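Only one protein chain is missing from this complex, and each of the others stays in its spot.
Naming follows writing order (A, B, C and D), and every chain is counted from residue 1.
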Amino acid sequence: MPVHYFLVLSAFLFSIGIYGVLARQNAVLVLLSIELMLNAVNINLIAFSAWFEGRGLPGQIFALFVIAVAAAEVGVGLAIVILIYRNRQTVDVDEMSLMKW
Amino acid sequence: MQLAQSFIQADVDWHALAPELVMITAACLVLVVDLFVPRAIKWVAMPLSAAGIFATIAAVASLIGDERTTLAGSFEVDGFALLFKGLFALIGLVILGVSFHFFREGRYYQGEYYFLLMCGLLGGMVMASSRDLISIFIAIELISIPGIIMTALRKGDAKSNESALKFFLFSVLSSAVMLYGMSLIYGITGATQLDAIRDALAEAGSQPVITMSVFFIVVGFAFKISAVPFHFWAPDTYEGAPSPVAAFLSTASKIGGFVGLLVLMFVAFPDVADDWRPIFAVLAVLTMTVGNLIALRQTHIIRLLAYSGIAQSGYILVAFALIDPSNAATNSQAFQSALIYLAIYGVMDAGAFGAAVAFARRGGSYFIDDYKGLWSRSPLLACMLTAFLVSLAGVPPLAGFWAKLFVFLATMNAEVWWLAAVMGLNAVIAAWYYLAVVKRMFFDPAEDDSLVEVPLMLKTSIGFCAALLIVFVPGMPILSNLVERSTL
Amino acid sequence: MSAALWQQIVFWALAVVMAFAAIRVVTTRNVVHAALYLVGTLLGAAAMYVLLFAEFVAWVQVLVYVGAIVVLMLFGLMLTRADIGKSNFDNDQRLLAAVCSAAVFGVTSWVLVDAFEGQEISLARTTGTTTASIGDAIFSAYVLPFEVVSVLLLAALVGAVVIARRDTGDE
Amino acid sequence: MEWFDGGWGLSLATFLPLLGAIVLLFVPAAKEQAVKLVGTIFAGLALIAGIGLLLRFDYSRAGDIQLGTNLEWITQINARYHVGVDGMSLPLLVLSVLVTFLCCIYLWFHVPDPGKPKALFALVLLLETGMNGSFVALDLILFFVFWEVVLVPMYFMIGVWGGPRREYAAVKFFLYTLFGSIFMLLGFLAIWINSGGLDGGTFDMITLREQGVHATELFQNLVFLGLFLGFAIKVPMWPFHTWLPDAHTEAPTVGSVLLAAILLKMGTYGFIRIALPILPDAAVTFAPIIGILAVIAIIYGALCCLAQTDLKRLIAFSSVGHMGFVMLGIATLTDAGINGAIFGMVAHGLITGMLFFLAGSIHERYHTREIADLGGILKQIPRFGTLFTYAAIASLGLPGLAGFWGEMLALLGSYNPAPALDPTLFRVLMVGGGVGTVLTAGYLLWTIQRINLGRVPEKFADGHGIQDVVTLEWIAWAPLLVLILAVGVYPKMMLGLTDGAVQQIMHLFGTVAGH
Partner (left out) sequence: MWLVPLLPVLSFFAILFFGKKTKSRGHWFGIGALGIGFAMSLFAFIQLAAGNAAVEKSWNWFKIGDTINLEFGMHYDFLTGVMFVVVTLIALLVHIYSTGYMHDDERYTIFFAFLSLFTGSMLFMVIANNLLQLFVGWELVGVCSYFLIGHYWEEKENSSAAMKAFITNRVGDMAFLFGIFVLFFAGHGFNIEALNHAVHEGHLGGTVLTVGALLLFGGVISKSAQFPLYVWLPDAMAGPTPVSALIHAATMVVAGVYLVARMFLLFEGAGSALQVVSVVAAITMLLAAILALVQDDIKRVLAYSTISQLAYMVAALGVGAYTAGVFHLFTHAMFKALLFLGAGSLIHSAHTNNMSEMGGMRKYMPHTFRTFMIGSLGLAGIFPLAGFFSKDEIIGGALRSASEGRQLTSWIVLISAILTAFLTALYVTRMLVKTFWGEYKGHGTPHESPGSMVTPLWILAGATITVGFLGFPVIGPFKEWINVPGEVHHGFETLYNIILPVGATVVALAAIGLGIRLFHKPRKEIDIVSGPFGWMYRFVENKYYLDDFYLKGIVKPIQYPIARATYWTSQKIFDGAVNSAGRGAVALSRPVYDILDQQVIDFAVNGAAGLTGYSGGLLKYIQSGNVQRYAAVLFGAIALFVAAFVLL
């Protein structure tokens, strides 16, 4: 089973995530897209760890940490989104430009 | 049973971890105490965390001089680590001092704030010792996420929320990019420990994929250290965040990023340096030039400091553009120049932010035009701020000059003349906008001549930085020797 | 049919599903759907992990991601009352975004394929890494990151609470 | 006295003012007299130290570095705390401590608006440390540090106590000089790299002078260009001089005096102490250019002076011309020329310093610097007018006064420059210089005629608040006046000191004047 299958797949997901980050308006949707990117990372890690067989342990652990951190990030992110919504009744990222000079 | 055994088996050098452990305990302590004290005296959190940091410093001091490695080589305590642990603690203290009145008078969640601040510092300390992709990743996250939250603490202010969101998005995005690169590195080398990675890369030799992965990692860090063109978030975030937090972001958080970058580039990837050195050359030039040019036009002190900070990171990045594993002398020269620059930059930038906070505290504002005649309104503050600005401009004999000098030396030593010339020109441009502030403070008449009184706490912490700047002058040999001994 | 072939089939099936789901995540006009499509992708990923002998990670993936994160997302969407039927969730720079992501995809995949072509993951094994070994590693070599992550989560928790809670009259 | 000779003397002369500045910080600003007293005392202590150096200096070995010390400083890059004086630097050092002290005395009753004597004294003392330091430093890094130290105090002096366009002037001064010194620093570092860099590289001027720079011609020229930029802007040489008139005009009296008397000398001193000895070959390449620029400066400065309506500005431009003579002397690369240059520096320091004092006092009395508004000063306040005439005559290079020997030797040198140089060109330059002296005489006499002679304008006729030279002014000026005469009558006082030092570097240019 060729490694690069997985790699290309993850690369694809990663790029899709990028697209979402760039193109989506709703902050939550942007957050979703970022999750896609993190998943791409995890797929890489796991694929490699499977490829390394014996030495594969770090990859999986890495993936676990990524998941944990992702959870933390999402928590914080959503908190901020809610906060903003409370203050401005909108969660559209491209309206976030109070600080134009 | 087995579980228990595995605990026993795990021989962890707890002493090596002492600073981090102390920090964690202190942080949690702050959190808990905060729950039980009445609102009126919530400020006790600050002295408490200060005590915690002092304890940490003690722990760090207890480690001075010995080289320890634990956790299967993924955690190292050496001169380098200690230097930066100390630096983070120091900056932490300054920021605490700056924060005290700000948060006490501004109806913030003090306890949580101090807790988060300590977490951020903890991240930096861990970063200083991390020799493993995973812990580096965790450390950088531990620096960023509290930063994000602290940025959002000015909840009522839409600007603040917005800057928090920006910061959040960019930080997460950068983490994703960085992780992607790390995953590939793991894939190429099959290891997460930097030494192992280095060996693997050494035999793997130069490949596009390696360059790309390194590049992704660099991009990830470029966000954290707000290098052009990955700097966009910084000014807005600094402006939107509570100023002490901005100070934290621009010093501790940025230095944390640099520490990670240093460790990665000098320990893990030097053997393929030829492939990625140009990246840093470009980054450095862009960062310092763009940062300076934009700073010329700033009217808001925090934004000005933000851009000046960006430009300063440009100088530090130069050190990376000089890495040359084949030439140990040049290499260590570059490395040390980065260390010196970081140490000095941290002190003077924290001081500058502190001064800005002090001025904005009562009735003052963040707009540079309001600094007119500050000299007559608060001579001490004006003089100290001038000291920081002049030092940032790199005018001898203040510390900032030595920082630049060593970078110059390293550059010339590596015989990258053009880079040196670019730095030189930038130094002149920079002096220009720093002077613009000085000019307002001293040359222009005050519009309202009410005195600006600075509370003792602020005075001491700012004065501490100012004093350091001057102490560096005769103390330069000490610092440089210290740095000389903090190798990786 | 040999195991290898089966695996191929499974992989492609999953890959197609995941890719489709992913695309929908960033294109659908319904936020709730977007979240659900994400679930699809994540589950696909979990399946892939299983295929790659990483059961533990797979379970964690299912539990944490699908169970926690996505739910969290949905809560977020609800709380922010994202108007479901909104005609367009994209901003005006779709094209730019498409070009950028396409460029990134092209470059990375090209490089990766070039680098790893011909490397085979031998799926002959019957057992992957045991959860026990993972636990051992985490509690010995990776104990510090583990601790730190816990602090991180704590910080995130506290932070989220502080940020999200509605202050009574304070500010 | 061993401790004194062993570097302590120099260190005292350098750092006592700094100490004074620090002490001043703790003197309450309200107690003006105390502030002035402390400031003056420390300047005086520095002066005493300087005199002590004069006494301890071994004039028989004026060529060697003396009274110095050489301590470890930044071991990593082998930058050392190496200080010392020889015949070149001692006069300038003494000039610096003397003039600063006089400035302090002058400040006793002439604190310009907006007051704040405490800050002003502190800055003056800080400035003095920078100036003295750059004259005693024998280590490039140390030199650079002191060199830059002067920037900030002068910036503040101009910007806070200056005239209407002070901000512009201050910033222009700062940036212009900084710009130059950056390239100078790069030059220093390049020299350091060339001398071995991290392994055995040195910043030591003397060592470098002895071992020289062994590198390609291009490298040497580039390095020299760097140094040239730094020094030439400080001097200032045409066409880098545009900061000078503004700075001088806007600066307060004391600022102008220190600027003219000491700061400008740092540039020329740099040429003699660093650029020439360390990069002799490049110096030969650059000498004609320097010479040409110098002569342009001479004539140009004089012409500009003729066009001035503002007294201080006029004196400022005259500095351009006089420093042109100094640079011409240096460009000849002959012992006559370089001795003349050093002589010219000191003479210009004394004379132009005096002129700026006078210009400042004129402004104090008449509240204008417009030449057109002034007149008949000699009639109204004869002693003052006499002093002005004296200084002006000295400035136009009258034999028997300080101004003459420097110009004479510079011209003498350029009649017969170093063998490596083209005599024809330099003779043309000499003639240009001659024309310059005539023009110089022209504008100075004209100035005397316009402000000093003639009748007193009506608006000053009542003479209200226009008193003749007051005691403190006498005290502050007498030393300058005496020295101008003494040095002019007995030039050996200077040349006996400098010549030995100059001969040390002559062999580099294979030249002894005359052959």
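Here is the rule we use: contacts are C-beta pairs under 8 Å (C-beta built on N, C-alpha and C of every residue); 3 or more make two chains touch, one makes a residue touch a chain.
Note that the structure is predicted; figures quoted are calculated from it, not measured.
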item: Neighbouring displayed chains - absent chain, whole complex; value: A, B, C, D
item: Given D:75, D:211 or D:242, the one touching the chain that is not displayed; value: D:242
item: Residue among B:29, B:158, B:267 or B:293 that touches the chain left out of view; value: B:293
item: Hidden-chain contact residue, picked from the options B:90, B:116, B:148 or B:165; value: B:165
item: Subunit C residues that touch the omitted chain in the full complex; value: 91, 93, 96-97, 100-101, 103-104, 107-108, 110-111
item: Positions on subunit B contacted by the hidden chain, ascending; value: 165-166, 169-170, 173, 177, 208, 211-212, 215, 219, 229-230, 232-233, 235-236, 275-276, 278-279, 290, 293-297, 429, 432
item: In subunit A, positions touching the absent partner; value: 18, 21-23, 93-94, 96-101
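Note that in this section only the chains that are shown with their structure count from here on.
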item: Comparison of B-D and A-B (more C-beta pairs in contact); value: A-B
item: Whole-Å gap between the CA centroids of subunit A and subunit B; value: 26
item: Chain centre separation in whole Å, for subunit D relative to subunit B (CA means); value: 43
item: For subunit D, residues that touch 2 or more chains besides their own; value: none
item: Two or more partner chains touched - positions in subunit B; value: 134, 138, 141, 145, 148-149, 152, 155-156, 184, 187
item: Sites on subunit A touched by subunit C in the complex; value: 1-9, 11-26, 28-29, 31-33, 35-36, 39, 42-43, 46-47, 49-51, 53, 56-58, 60-61, 63-65, 67-76, 78-83, 85-86, 91, 93-94
item: Subunit A to subunit B touching residues, read off their complex; value: 3, 7, 14, 17, 21, 27, 30-31, 34, 37-38, 40-42, 44-45, 47-48, 51-52, 55, 58-59, 61-62, 65-66, 69, 72-73, 76-77, 79-81, 83-84, 87-88, 93, 96, 98-99
item: Touch list for subunit B against partner subunit A, complex; value: 133-134, 137-138, 141, 145, 148-149, 152, 155-156, 158-159, 161-166, 168-169, 172-173, 175-177, 179-180, 182-184, 186-187, 190-192, 235-236, 239-240
